[in-house]
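Working notes, structure below.
Every protein chain of the complex appears in place save one, which is left out.
Think of it as A, B and C in the order they're written, each chain with its own count starting at 1.
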Amino acid sequence: MSEIIELAGVGVTAGETPILRDVSVRLDARRIAVIGANGSGKSTFARLLNGLVAPSAGRVHVHGMDVARQARQVRERVGFVFTNPDAQILMPTPAEDLALSLKGSGLSRREVAERVREELARHGLAAHAHQPAYSLSGGQKQLLALVSVLIRAPRLIVADEPTTLLDLGNARRMADLLIDGIDAQAVIATHDLELAARCDVALRFEGGRLVEVGEPGAVIARYRAEFAAR
Amino acid sequence: MSEIIELAGVGVTAGETPILRDVSVRLDARRIAVIGANGSGKSTFARLLNGLVAPSAGRVHVHGMDVARQARQVRERVGFVFTNPDAQILMPTPAEDLALSLKGSGLSRREVAERVREELARHGLAAHAHQPAYSLSGGQKQLLALVSVLIRAPRLIVADEPTTLLDLGNARRMADLLIDGIDAQAVIATHDLELAARCDVALRFEGGRLVEVGEPGAVIARYRAEFAAR
Amino acid sequence: MISLYRPGRSPLHRLPAEAKLIGMAVLALVVSLWPHTPVTAVGTLLGVLALFALGGFGPREWGRQLWALRWIVVFMAGTQLLFLGPQPALVNTVRVVSVVLLAGVLTLTTRSEDMLDVVERALRPLAHFGVDPWRVAFTLSLTIALVPVIADFGRRVREAQRARGVRLGVRAVVPLLVMSLRHADDVADALSARGIA
């Protein structure tokens, strides 16, 4: 299936207030950064891609599927990583949480446990498999949240501010993973401009409008310049 | 009173595990940055300064007061700004929240209302005075949290990651306020190295130890270099 | 948070909250203990409706309030008809409805903040027993401020389930509770840092 994200004339409103207006874009890059000021619409754009937000106008197609009409298939193909891992980790321990992701995968209990063990080991979380998830460090939680999505082998990963509160090292590790470590396409909404710079293309939102799509270096430079000018 | 922060042989443990070890430092700079990796002890250091954390060894003196023994006076003199403004905003509306800060100030109801109005206006929050605090934007909430501390006219402000989740513009506004806009001394624990660079002195923690105190540019450069080297 | 209070300038709105509370308590007691006949019961109900009118509330509001009581009415009338006969059924049902409506008038015409002040004042004598009225009132305000925060946690847990393609059902209470309790610890820190408690 083609790995294309396409929005045509998309608008989003909350009640009466418009949040996104007339967004049209076609993206086939592997690593897509979404930047912009607070409240500009980054998260809303990200949420559109797996149907967490429904457009009030226009169409959203992800990998050839209509997000509104093929919600189920889209959810299976698109993984979403939230800013706050505490909200995303739904079970008491890392092992249980990853097992939850594999529910409905048709694997036997044994196989699930095996896969979970593998994934935890691959990401350096094996030692914490059965300890309460709340007691993990911030970086480990953020990692666990990402792994809980990766384990379902999505074809598109959407991440909203994945490096918030991480230090240089953890942020770099997370960025490395998102940029080079995964197979799937990725959309990353972020204020971390170092991370955005590593993507293939950047989108910039402003006041609910998509104002720029282009090479990250140039888009970021203009974004910075705008604030410096004020 | 002298505006000196002094720690002598300070250790902090959680149960058995040491979190901070043998921290000794004397600080008289106006703007003090605290940097370091996740879990290195930045927040714990910050919390020591107003007694949110008690040392298991050593002494903490802030502006001539012993934090352990003069807890009340220290709390009056030291304001603390938390990372998460949702936890810090304690009343339903901004006006009520600021009024709460003035409780016990000896001002009449009238005077309190007047001060609150002034402060809200000064920081551009006047229009939101009586709307639910919860409906403010992230940047406004962070600002309100800071104002609720400033209104008590503390002599030292301790801020833990005050620019998290803020965009370039809001982060700059917050930084401007902390660096140039307030009278009090400030200690800022942060991963935002641009903010740290604007301070007068930087402390770097590593694994619960204070490993460096010095000119921010140099301290940050070495911190960055360390991660690049890995 | 939206309150059940309806702004207005009627005599009832302007009466101090304490006076209304005492008045209501006395009236409710009288209505409850009076040996009613069908005539006095219906008369009482009409009297309560007159109070609504005095507060500026017309038949639409009567209807709304009665509709909220429909289950009580249906059940009371039903069981009493069955066990006690038609007359007591009428009398008892009308009596209970009247008292509940009476309390409703007070709620409609009194600001929550004013009620909160009454609570705070009423608790003052308990200060001798270690109850700090200000703290009690503060806890109530804090709760009001926290409701949207907790509701947002709930929304995030729901979204996380949707995004991850899983349904936890009632088990979703677990992550919600863990988030909430962790938040409580942050709030506690803020309380002590802001010198409140």
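In this text, a residue touches a chain if its C-beta (ideal position, glycine included) is under 8 Å from a C-beta of that chain, and two chains touch if they have at least 3 such contacts.
In the analysis below, contacts and distances are computed from a predicted model.
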{"item": "UniProt protein name of the chain not shown, from \"NADH-quinone oxidoreductase subunit N\", \"Biotin transporter\", \"Quinol oxidase subunit 2\" or \"Sodium-dependent bicarbonate transport family permease\"", "value": "\"Biotin transporter\""}
{"item": "Among A:A133, A:L193 or A:I220, residue touching the chain not depicted", "value": "A:A133"}
{"item": "Sole residue of C:H13, C:R156 or C:H183 that reaches the chain not shown, by the stated touch rule", "value": "C:H183"}
{"item": "Interface with the undisplayed chain - residues on chain A", "value": "91-93, 132-134"}
{"item": "Where the missing chain touches chain C, by residue", "value": "1-5, 24, 28, 68-69, 71-72, 74-76, 79-80, 83-84, 88, 92, 96, 99-104, 106-108, 110-112, 115-116, 119, 129-130, 132, 135, 138-140, 142-144, 146-147, 149-151, 154, 170-171, 173-178, 180-185, 187-188, 191-192, 196-197"}
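The rule is simple: only the chains that are shown with their structure count from here on.
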{"item": "Whole-Å separation of chain centres (CA-atom averages), chain A against chain B", "value": "31"}
{"item": "Distance between the centres, which are taken as Cα means, of chain C and chain A, whole angstrom", "value": "43"}
{"item": "Residues of chain B touching at least two other chains", "value": "none"}
{"item": "Sequence positions of chain C contacting 2 or more other chains", "value": "none"}
{"item": "Footprint of chain A on chain C - complex, ascending", "value": "153, 156-157, 159-166, 168, 172, 174-175, 178-179, 182"}
{"item": "Contacting residues of chain B [partner chain C, same complex]", "value": "47, 50, 52, 72, 75-76, 79-80, 82, 84, 86-92, 96, 100-101, 103-104, 132-135, 148-149, 152"}
{"item": "Chain B residues touching chain A - in the complex, by the definition given at the top", "value": "36-40, 83, 137-139, 161, 164-172, 191, 223-224, 227, 230"}
